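A single protein chain has been omitted; all remaining protein chains appear in their positions.
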Amino acid sequence: MQTTHTGISTLSDNPPAPDLFPDAVAAACLQQFQLAAPLVHCLTNEVVQSFTANVLLALGAFPAMVVEAEEAAQFSAMANSLLINIGTLHHSRAESMLAAITAANHAGTPWVLDPVAVGGLTYRTDFAHHLLALKPAAIRGNASEIMALSGMATMGRGVDSLDSSLAALPAARQLAQQVGAVVAVTGEVDYLTDGQRDFAVRGGHPLMTRVVGTGCALSAVVAAFCALEGDRLHHVATACRIMSHVGGQVALHVGGPGSFIPAFLDGLYQLTATDLAQTEAKMRQSPDATH
Amino acid sequence: MQTTHTGISTLSDNPPAPDLFPDAVAAACLQQFQLAAPLVHCLTNEVVQSFTANVLLALGAFPAMVVEAEEAAQFSAMANSLLINIGTLHHSRAESMLAAITAANHAGTPWVLDPVAVGGLTYRTDFAHHLLALKPAAIRGNASEIMALSGMATMGRGVDSLDSSLAALPAARQLAQQVGAVVAVTGEVDYLTDGQRDFAVRGGHPLMTRVVGTGCALSAVVAAFCALEGDRLHHVATACRIMSHVGGQVALHVGGPGSFIPAFLDGLYQLTATDLAQTEAKMRQSPDATH
Partner (left out) sequence: MQTTHTGISTLSDNPPAPDLFPDAVAAACLQQFQLAAPLVHCLTNEVVQSFTANVLLALGAFPAMVVEAEEAAQFSAMANSLLINIGTLHHSRAESMLAAITAANHAGTPWVLDPVAVGGLTYRTDFAHHLLALKPAAIRGNASEIMALSGMATMGRGVDSLDSSLAALPAARQLAQQVGAVVAVTGEVDYLTDGQRDFAVRGGHPLMTRVVGTGCALSAVVAAFCALEGDRLHHVATACRIMSHVGGQVALHVGGPGSFIPAFLDGLYQLTATDLAQTEAKMRQSPDATH
């Protein structure tokens, strides 16, 4: 799902693309998610908190933002999963994040890292590298961020991704193996890997790059899906798939990024497992569809 | 008004429900409010600041968020009322809140407490109990929060209310008497008490629980109405009534929580005293309406 940049990828020198994640599996995971209705502790950036909360609520999850260090630790132990997004990191919030992660790890609460703009900025890059040792269950970033986090070179300027997501798949695999996490590298196409198995997720729309927080909200949805029991790679792929599916559908019927926002939240709210399953059936019937 | 949870209440063992707050009185209070156009100092949580400001602006009030301790104190003395919402409490903001409350009390500016998630989390629970001694004019919370604040047991998990609002009415009455405040316990039905007199407010819609900040914005509207001269119980009940009325109406005509937000703000902006008064007249004509 494109969340920050609409450039055309050069696919030369890229590895072969993995298989599409099956919508039938996504549909089953969504059903599991809607029954679970997880409570997600979000330590995220200042800019996107409201949109993030509304995305989770639309999907039937329960978001909560508890920011003081002692309470953040208490709450991480109660929550079903924890999101760490370092977009507007500062010292006091970094302390709360560390307290929350420590408590989450102690309680067995899975946590997810969104390494916003890692690579270009020193403080957060050091912090994100330190967090890798604390064993995130999943990492969601764009190509620049995933390459920077894995130690590979990047040419991004910090907040947008100039690298193709497919070009970052080897870095994602390496990071997944090193950390023991599912890694999602998102862009025009999203790629998911647990270091052994890979999936591709299509969908989305360039308009999503004109709405602040679509990537950050996706990471929150990844965190919410990490609360589920079962195959984490499937769950993270489902998070990517539902955001791409709804975003791609909604973008076709709105006049711009402003009306995209309410329509997207409505779409997430209305989404059923049957919708997802039928999408795939429709695509099979019309093999020419460029999707 | 349901703001966080859509569960069906078990009404057994609950006290008898108080009378509905009359829409004719709400209409008169709304008229007074629109003439007063109060300036409301909002020290509220990070997640809902924008929505809170837009709700107040839609109603014709003037919101302002001034957060540095010295300035927060200066501004509380100039404002017509002050909101304290502890949703994302941390040490530095807690200092600003104390400075603002002290200045407000000195200047005779009424202030309102929204004790978000009190009960489950230590730091804010201690802080909120400390604030009770500083004499809020009103307190607005869900059943779990009001029961926790009054010292009664709760079974909530911090951010949603698993208790029926009617079950919390005795706790609300006790809290109102102890603090000398109007207490609003909100849920599927809202209950208001000044410790002697009670009212019920119906309306709202489960969809409001899928939009972040509906409860927090209600507390800001309660604060705005506390700026008015006259019967504070009536004013706080009116704040609840207009949010429930507009929310309930709007929810019937939208496709989900995304389109609810702009429609709700439009509805608050368009609301007139006549609309409120006519609602009651209509309900009298059709006694079967379940509303």
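The first chain written gets the first letter, and so on, giving A and B; residue counts start at 1 in each chain.
Quick note on the criterion: contacts are C-beta pairs under 8 Å (C-beta built on N, C-alpha and C of every residue); 3 or more make two chains touch, one makes a residue touch a chain.
Bear in mind that the values here come from a model prediction, so they are computed numbers and not experimental data.
Undergrad: Consider the whole complex, including the chain that is not shown, and state which of B:L20, B:A36 or B:L57 touches that chain.
TA: Per the contact definition at the top, the residue touching the missing chain is B:L57.
Undergrad: Could you tell me which of B:F21, B:F75 or B:Y123 touches the chain that is not displayed?
TA: Only one listed residue reaches the unshown chain, and that is B:F75.
Undergrad: Over the whole complex, note the residues of chain A touching the chain we left out.
TA: Chain A touches the chain not shown through residues 45-48, 50-51, 87-92, 117, 120-124, 157-160, 209-213, 254-262.
Undergrad: Could you pull out which residues of chain B are in touch with the chain that's been left out?
TA: 39, 46, 49-50, 53-54, 57-58, 62-68, 70-71, 74-75, 78, 92, 96, 261-270
Keep this in mind: only the chains that are shown with their structure count from here on.
Undergrad: Once you find the CA centre of chain A and the CA centre of chain B, what distance in Å lies between them?
TA: Computed from C-alpha means, the inter-chain centre distance equals 34 Å.
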